[in-house]
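Only a single protein chain was left out; the remaining protein chains are all shown in position.
What follows is chain A.
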Amino acid sequence: MNLTDVPVPDLVPLPVLLPLLGAALALAFRRSPRLQRIVSLAALAAVVVVAGILVWQTDAQGPQVLWLGAWQEPLGISLVADRLSALMLLVSAIVTLLVLVFAIGQGQADSDDETESETPLTIFHPTYLVLAAGVSNAFLAGDLFNLFVGFEILLFSSYVLITLGGAAARIHAGTTYVVVSLLSSALFLVGIAAVYAATGTVNLAQLAIRIGDLSPGVALVLQLSLLTAFAIKAAVFPMSAWLPDSYPTAPAPVTAVFAGLLTKVGVYAIIRTQTLLFPDSPLQGLLMWAALLTMVIGILGAVSQSGLKRILSFTLVSHIGYMIFGIALATPQGTAGAIFYVAHHITIQTALFLITGLVERLGGTTSLDRLGGLAVASPVLATLFFVSAMNLSGIPPLSGFLAKVGLLDAGIAVGTPLAWLLVVGGIVTSLLTLYALAKVWSQAFWRTLADAPRSTETAAALQDGTLDVEPASDPATAVLVDTSPRALPRTMLGATAAMTLVGLLLTVVAGPLYAYTQRAAGDLARRQPYITSVLPVEVRR
């Protein structure tokens, strides 16, 4: 059968339905971890396939729309997949699948050595699948309220995942996270109420038409309230302080998927509303300042940290600034750069957090004061970290470099003094990222453990049997043994390597991918492809 014969709108709800169905089955099979694993893997693998087809179909045939519930349009709820949504879906599906493989590896490895498992399967699998469904729903939502519901689904799963196990540190981190998320949801609800009061609809395509008729003052209020709600979720400065406090304490796979996806859903919402609803935004200057401050302050935070997870959390905040930079330029070139950056950053940030999970397994800690000699202990892990770190900081010819060049190019094309300031800020941030990650490399991987300032504590811990360091009477001579029994589980290492390879693959396919993001940005700038494919002719006004 020819692929084009498949009635495509039927595929649109699958990225939401498949994980939800999988979650239900995973709950039903809670007594059989093996079946749970199969169900979860199958559901997420199917989403990858569906998302891949959607990318191809939206590129070939334009946006795919499905009105749910058979209400007369435009009364029902619409799911819309355009080029931007489809690409986000594909990248997020690949990431969730690989992180699940990593989590399964971790669960198996932990249950072998009888320590308390970091990812209890019975809770972890259904929650994780619901998270995936929420992310897909947010990407596919055709109206503001469904976007809100998507956010709530993914947030609620994330509340459960971030407090998994209920240990003290996670409860503390989870408290901050839940309260901040609740506040942003409240702001989002107020924004939706204001939008509905002003226009009488929450459908994005209808809003695109009607917001243009509003007085500029009212439109500005709507834009500001939505932007604030999304900026909290995307961790844009000054609403970013919650992120480095909450992410690092979660289990490694959870931190990885949060870092990769959750903030990017906020960025996606900003891209969608800015381009579709507020094309002639008076807030570009404000967004540019927010982007600059997010980049610079975030990376200065990373430079000052001494824990690997916190360094990465701060670089995550900092690099959100690049995406906001691209959105703030409000040119198709800038938007294309931002979309490419999102795809690049999801994969690379997830890869780095997975690597951190392995570092913690190998070295027993992620504190740089107490790590050393990892390059000897696991050359493979060191290679993965090195490649990913260079990719994130933007060393040619990796995708991080290409993404940054695209954005800087767009900034130079705009050419205002503020845009030039952002270009300089972007270059400085890139260099400081390199500095922060090079510090991690030289301390955790390159030096010997004996050179670490607090290696004595590591040595003390090894005598309790918590670390795989050769017991030595003189702690200064303690060295990591690479034939330790805690050698890295193959599944975890494999998933991490695959994640890094996806990051490298983005470099290989950068040409076609950049062309794709440029077409997506072109659609967003013209707005008509989205509006005409969602709304029937008679309600387009």
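Things worth noting here:
The rule is simple: a residue touches a chain if its C-beta (ideal position, glycine included) is under 8 Å from a C-beta of that chain, and two chains touch if they have at least 3 such contacts; residues count from 1.
Rule of thumb we're sticking to: contacts and distances are computed from a predicted model.
Taken from the listed names "protein-glutamate methylesterase", "Cation/acetate symporter ActP", "Sulfate transport system permease protein" or "Na(+)/H(+) antiporter subunit C", the protein name that UniProt assigns to the chain not shown is "Na(+)/H(+) antiporter subunit C". Note that of A:L17, A:A241, A:V376 or A:L418, the residue touching the chain absent from this view is A:A241. Annotation: of A:T96, A:N203, A:Q223 or A:T507, A:N203 touches the absent chain (contact as defined above).
Although one chain is not drawn, the whole complex shows that of A:P63, A:G105, A:G142 or A:G174 it is A:G174 that touches it. For the chain left out of this panel, the touching residue among A:V49, A:A525 or A:V539 is A:V539. Where chain A meets the omitted chain, the residues involved are 74-75, 115-116, 118, 145, 148-149, 152, 156, 159-160, 163, 166-169, 171-172, 174-176, 178-179, 182-183, 185-186, 189-190, 192-194, 196-203, 206, 210, 241, 244-245, 248-249, 306-310, 360, 364-367, 457, 461, 466, 539.
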